[in-house]
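Only one protein chain is missing; all other protein chains are in place.
What follows is subunit A.
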Amino acid sequence: MLNSTPYLKESHYDLLSLWRTPAFFLPAMLFPLVFYVFFGIVFNFSAAQGEYMLVSYACFGMMGPALFNYATAVASDRTQGWLTLKRISPMPLSAYLVAKFFSSFVFAACIALLLFVTAALFADVQLWLWQWSILFIVLLLGTLPFALIGLLMGLCLSDKAAPAVVNLVYLPMAFLSGLWVPIQFLPDTVRYIAYGLPSYHYSQLAHAVIGTNQGHNLWLHGLYLVAFCGVLIAVIYWRYQRLSR
């Protein structure tokens, strides 16, 4: 029987530590919102419908904190020796990871709700109840690959390098996947690049909920994301083993 106490405790304290650093969580939460209001509602140059923009910017907004939360937190925990301390403590290391994933989940849920409410109030977005619910779940579960990317970065980069590198990965990846400007407006080359990016497949799954995906097989998107997670887990394991030596 798995002892769940350390998991709960670690999750609790991880969330608490986030809560006590409003300078991190407030901007991280407001950033996607501001971005959505600016480019998804006010300066919507692509003439796409409100629903479309909401899904795109929600994907964009959810990826970010998952990447940042892991990359910056793990990088600083590691550079400051905090991770080493945790490893020699009796707590299972998986509790540390689960806790981090849990907080980014909570984060993502808050952002999704914020965006949903904003879209409903200011962009006249109307969806069926099942669409709202499934969109919420897809958005939430889909943050896993990005959390893993963040984790890998956290294990590889110093605390100073992490935020910069995350931005360098996050923003181009979002753009190339059509999260800012709908993918059909981007040149062909970009669309081929998009096929290789997890954010593209993530957004296609989310778009499928409102029927605005590009019509590829949904299982392929899902399969890609699962495979992507698998590969990342393997790389993370290898990297972690190297760190432990």
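Operating definition for what follows: contacts are C-beta pairs under 8 Å (C-beta built on N, C-alpha and C of every residue); 3 or more make two chains touch, one makes a residue touch a chain; residues count from 1.
Keep in mind that, in the parts below, contacts and distances are computed from a predicted model.
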**OP:** Using the UniProt record as the reference, specify the protein name of the hidden chain from among "Amidohydrolase family protein", "Sodium:solute symporter family protein", "Peptidoglycan D,D-transpeptidase FtsI" or "CsgBAC operon transcriptional regulatory protein".
**Re:** "Amidohydrolase family protein"
Original post:
Out of A:A75, A:L127 or A:A208, which is the one that touches the chain we can't see?
Top reply: A:L127
Subject >> Touch with the omitted chain, as defined above, among A:Y57, A:F116 or A:Y170 >> reply: A:F116
**OP:** Considering the whole complex rather than only what is displayed, give the residues of subunit A touching the chain that is not shown.
**Re:** 8, 12, 41, 43-45, 47-52, 106, 109, 113, 116-117, 120, 122-129, 132-133, 136, 183-188, 191, 212, 215
